[in-house]
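Every protein chain of the complex appears in place save one, which is left out.
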Amino acid sequence: MLIKLIKYEIKACYTKFVAIFSLYIILAAVAILFLRDKDFIIQPFFAIAIIALAVITAMTLFQRFNSNLFNTEGYLMFTLPCEGNILLLSKLLTGIIWIGALLIIVVPSALLAYTMTGNNNLMGLVDKVFNHNGLLLGLVIIVYFIELILSILVIFLSISVSKLSIWRKFGVLAGFATYFIIDILNGVFVLLFTGKFRSLGSIGSVNSTDFQIFTVKSIIIQGTYDIALCILIFYAIAYLMDRKISLK
Amino acid sequence: MNNLIEIEALTKKYEGKLALDSLSFNLSEGKIVGLLGPNGSGKTTLIKILAGIMKGYEGSVLIEGHAPGAYTKAIVSYLPDKTYLSSWMKVRDVVDMFSDFYADFDKSKALELLKRLNIELGLNVSKLSKGTYEKVQLVIVMSRRARLYLLDEPLGGVDPAARDVIIDTILTNYNEKSTVLLSTQLIQDVERVFDEVIMLKEGKIFIHDEVDNIRSEYGKSMDELFREVFKCL
Partner (left out) sequence: MKYEFNPTIPIYLQIMEEIKRQIVSGERGPGDKIESVRELAQFMGVNPNTMQRAFAELEREGLMYTERTAGRFITTDSVLISRIKEESVRSKVAEFVVLMQKSGFTKADIIRLVEGFMEDSNE
């Protein structure tokens, strides 16, 4: 059932992604091949292009979650012979697939462009920070990834909360409120334990001071906490979908 | 004969209104049942609850002994009063998808019905006329070998010839193990196929009886009775 759901989810979106990724690849190729010495074009281009792709991917993911499950297509989805958690999981896994595709396409091309323009700072920075500790680097990447999933789930939860009928016309407001409340609660919790306030959206803004405080131990604790939160929110969403939400 | 549906004291409040008020009834298998009532009487609410897409009700709803959930969704075939097919799909894709998700889906029957209705498989569903779209949805729903068919206003917005096709499809699909619950406002066209009718008035059952018994007792058609009962509303 899960595989089938993912299959149809991909079928519904893939043309869009193929189109934008192809466009990006073409433009990136053009940029790298013909404009490599023009720094003032290359850097902004890649910055904008990558942000644009990320935004489109994110918006597609959330817009699909919203319209496929809670608009009229929901009449089909919620009468499929499966529990809500399977539907949720299919959306999450498909999202991860799209993000994976995004990374596979964006990261190599960006690195390529970066190195070809004669910049070598990045590797030096990473080297210095992690002190040749591959394990730490690996764990950071994993936790980074977990926090990405966590962010997705919190947004799914906010969307789900906004669909409850108790809010009457204020559903969207309730959805936003949910996001901010969870963000603040999470931040406060992390603050109490690590002395640092981290917002959920902070995955996109990791900076060098962050790196200086990472140790294997702290990363593992952070990761475990994040996983627990993911599971909690996952089941909260599934509960809402199965027990509380009725389609219009 | 066991009851296919057992409902007891079903109550549902929706946006401050009492949509269903302590409803209790049973339906056995092998029946075609009409669910009649004006707008707002609770018909769609009842069907949605049976389909498993409306939650948060009080009372007991059992389909083949199970509360609405993954088990019942596998034996219930639901035709909503909405367009629920994804716009990227062609008719062929819809058939494939249902075939994929439902073990009781009879693909060859669906293809045959679509052919008989002259519906091209390669057409995109969002480009179909309303009548054709509704026929596709009906074919898909009736091609499942389900225990319970829930049809929410399948005749509205469809031309009379298509209505005949729909009624015909429902009749030919009949089997002793399945029950069809059909809600409609267009009673005249379809009352000849009902075994029983349930008339809902303001969330309560006004009448639930075999159709021929009602005809004997009241000397009226379902359509006439309906108009009489609800003329004040």
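First chain written, first letter: the chains are A and B, and each begins at residue 1.
FYI, a contact is a pair of C-beta atoms (placed from the backbone, for glycine too) under 8 Å apart; a residue touches a chain by one contact, two chains touch by 3 or more.
Since the model is a prediction, treat every value here as computed from it, not as a measurement.
Peer 1: Please work out which displayed chains the absent chain touches and list them by label.
Peer 2: Result for the missing chain's touching partners among shown chains: B.
Peer 1: Of B:Asn2, B:Asn118 or B:Ser216, which sits in contact with the chain we cannot see?
Peer 2: In the full complex, the listed residue that touches the missing chain is B:Ser216.
Peer 1: Among B:Val136, B:Ile167, B:Leu181 or B:Ile198, which one touches the chain that has been omitted from the display?
Peer 2: Checking the options B:Val136, B:Ile167, B:Leu181 or B:Ile198, the one contacting the hidden chain is B:Ile167.
Peer 1: With the missing chain put back, which residues of subunit B would touch it? List them for me.
Peer 2: 30-32, 164, 167-168, 171-172, 174, 188, 191-195, 211-213, 215-216, 219-224
The criterion applied here is as follows: only the chains that are shown with their structure count from here on.
Peer 1: Between subunit A and subunit B, what is the gap in Å from one C-alpha centre to the other?
Peer 2: Taking the mean C-alpha position of each chain, the two centres sit 41 Å apart.
Peer 1: Within their complex, state which residues of subunit B touch subunit A.
Peer 2: The touching residues are 14-15, 48, 51-56, 69-71, 73-74, 76, 78, 80, 82-86, 88, 93, 97, 100-102.
Peer 1: State the interface residues of subunit A toward subunit B in the complex, per the touch definition above.
Peer 2: Residue positions touching the partner: 1, 4, 8, 11-12, 15, 68, 72-76, 78-83, 165, 168, 242-247.
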